[in-house]
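Have a look at the structure below before the remarks.
The complex appears here minus one protein chain, its other protein chains still in place.
For reference, chains read A, B and C in written order, and residue numbers begin at 1 within each chain.
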Amino acid sequence: MRNDLDRELALAWLRTAAAAVERQHEELTALDAAIGDGDHGSNLRRGFAAVVAAVDALDADATPGTVLGKAGSTLISKVGGASGPLYGSALRVAGAALPAPTADLTALAEALRAGLGAVQKLGGAAVGDKTMIDAFEPAVAALERAAFDGFTLREASALAAEAAEAGARATIPLQARKGRASYLGPRSVGHQDPGATSTALLFRALAEAVTA
Amino acid sequence: MRNDLDRELALAWLRTAAAAVERQHEELTALDAAIGDGDHGSNLRRGFAAVVAAVDALDADATPGTVLGKAGSTLISKVGGASGPLYGSALRVAGAALPAPTADLTALAEALRAGLGAVQKLGGAAVGDKTMIDAFEPAVAALERAAFDGFTLREASALAAEAAEAGARATIPLQARKGRASYLGPRSVGHQDPGATSTALLFRALAEAVTA
Amino acid sequence: MKKLINTPESVLDDALAGIAAAHPELTVDRENRVIHRADAPRPGKVTLISGGGSGHEPLHGGFVGPGMLDAACPGEVFTSPVPDQLLAAVRATDGGAGVVFVVKNYTGDVMNFSLAAELAAEEGIEVRTVLVNDDVAVEDSTFTAGRRGTGATVVVEKVAGALAERGAKAAEVASVGERAVAASRSFAVALTAATVPAAGRPGFDLPEDEIEVGVGIHGEPGRRRAPLRPARELVAEVVDTILADHTLSAGDEVIALVNGLGATPLLELYIVYGEVAARLAERGLTIARNLVGNYVTSLDMAGFSLTLTKADPELLELWDAPVHTAALRRG
Partner (left out) sequence: MKKLINTPESVLDDALAGIAAAHPELTVDRENRVIHRADAPRPGKVTLISGGGSGHEPLHGGFVGPGMLDAACPGEVFTSPVPDQLLAAVRATDGGAGVVFVVKNYTGDVMNFSLAAELAAEEGIEVRTVLVNDDVAVEDSTFTAGRRGTGATVVVEKVAGALAERGAKAAEVASVGERAVAASRSFAVALTAATVPAAGRPGFDLPEDEIEVGVGIHGEPGRRRAPLRPARELVAEVVDTILADHTLSAGDEVIALVNGLGATPLLELYIVYGEVAARLAERGLTIARNLVGNYVTSLDMAGFSLTLTKADPELLELWDAPVHTAALRRG
């Protein structure tokens, strides 16, 4: 088990994420059908299949940042919709912040904070708007706290996954203010946001990859 | 109770028929939906509503032939489809054969035989083709037999109605060879022909009008 | 039943009101239920008239205009027009050069148009009739009412209309129409049933995984029920069924019409067209011209029909001729 993010862990994270998306795309699509347009699962499925192919083709000396950056640009060019540019930019910006062959927990948390910043800049959403931000923000905050408290990457990523999952669940009672769900007004209440759900899935994939 | 067809009985027949169509149009349409195009009930409903209005507007000295003829031309100009020209021509030709103020059973049977002939000429169908002919022919034959045997109009029209109803039921096992139902080939078997069913309804209306 | 209507009884009148409002370039005689060119009658021009039950829009009203029909007579839903209506159309558009009726082969249509032709003859107007019977799903035998008229009607109205526009004689117009009929075959597949407004429920029940093969355009079930399959396989069956009945050989050119039955999205029709093109290419046939869209519909039925017309230089030239109607415009 590793305590740093290296190329291998970055690859394992993306592969684990792709497998989880493949397993759960129908569930994500069903969530999106309820308050969006019913494509979130297929969007991410198409995207992560392309991501796995793209990062597999990278050189053996790629940095974790290169791997994540490649994943990001692949998502941007393959997914479309809202989630493609958002997740794509997040990973691209996070990747750009990880130039070294390995990154410790603090560096990872910083990079993901930068990625979250890219999502916020592009989409203009804040916590509570019922978007992926509602899972992303608490997950990054959990990583930062864990780094500050000296936790291991394993502990930190597990805490981040839990925080993301709690954040996703917490979108249920919210009324959406961004994205398609906002068109529904009060009718968006009572449904879990698909993007927040997939964000939780991505942080859970990180925790699993770290443990594996 | 009358033993001759006069203007009043002709009017009563058409009004009784119109009321029966109004009551049973959904059933006729359902039969037509099964093996045709689902409009037979609404076709006749529209047609007989117009017939009642048209014959009501006739002069008080109209002959029964004028009444039936007017009903026939009204059906032709209001119904469309197969049943409009067929029923319309039948009544027009039958009407033309009834120039006198009253007609006895023999004259009525002859007029309806002529009307049946018009249907056969226009549509080219024979008994057993699963059309209105399968009810029309036995009904006319029953009238003719009854006239020959010296029955009353009341008895004769009841026999004709029964014969028409039996003829309509007998279309169930047949495979259609004319009209839309023929498109279904063997799949037309097992359904009662809508036109034969409405023919039975028209002869039942005659029997009821005679009795009333 | 879910429909954008006022009442089942007023469907045709309400639609005619909308057509009249939407198309100032047409004259809509709502009383007689005739849609005709505003510039009718055109002296010396053969008059091309068609009509049939409503529920097949844009057929026939959408094809009234320069280069195609002079008049269309819409009947009640799935019910042929009545003779009076057709006679009113003849009177409104007859330019003294003769009248040609385009009639889809259904018992009711044939009878009503022929009664109308008799009435016109009594007024001294000679009417010729082109009978369209392109649907290979129906066996053309004494055991049926003959083949139904379906998608080929558009081809017939287009080429006959183009020839009439050029001042051809009535016999020539009728004859090119008959040639188009003889050169055309169609076949249709339904994914769902149609609901006639007055009936209020679908004409047949179809399970989620089944289709009707060989349907007509009046909501009647087809020749048989079959499992739903990928577009490629469905198209293969449709193409092969048509070709088995067509006098087409490798190297021939066709006009291909992939027609939606009313509730099928254009996205799917293009998928179907792609498969049709691929299958015909395998058979060595070239699609010289095509139409993809809703042209001869069956109310809210989902599904498609394919019409293949064997092309020749004259038919292609008439097909390409200018036309200005609500549903077909070029030139």
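What we mean here is this: a contact is a pair of C-beta atoms (placed from the backbone, for glycine too) under 8 Å apart; a residue touches a chain by one contact, two chains touch by 3 or more.
Keep in mind that what you see is a predicted model, and the values were worked out from it rather than measured.
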Shown chains that the omitted chain touches within the full complex: A, C
Touch with the omitted chain, as defined above, among C:Asn32, C:Asn133, C:Thr192 or C:Asn259: C:Thr192
Touch criterion as defined above, residue of C:Gly96, C:Gly167 or C:Pro230 at the omitted chain: C:Pro230
Hidden partner interface residues of chain A, rising order: 29-30, 33-39, 41-43, 46, 76-86, 122-123, 175, 177-180, 182-185, 187
Those residues of chain C which, in the complete complex, touch the missing chain: 1-7, 11, 14-15, 17-22, 54-55, 57-58, 62, 77, 191-192, 208, 211, 228, 230-232, 234, 262-275, 277-278, 287, 290, 292, 294, 297, 299-300, 302-304, 329-330
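The rule is short, and it goes like this: only the chains that are shown with their structure count from here on.
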Leader among chain pairs (count of C-beta contacts): B-C
Between chain A and chain B, centroid-to-centroid distance (C-alpha), Å: 75
Gap in Å, rounded to a whole number, between the CA centres of chain C and chain A: 54
Where chain A touches two or more other chains, by residue: none
Chain C residues counted as touching two or more neighbouring chains: none
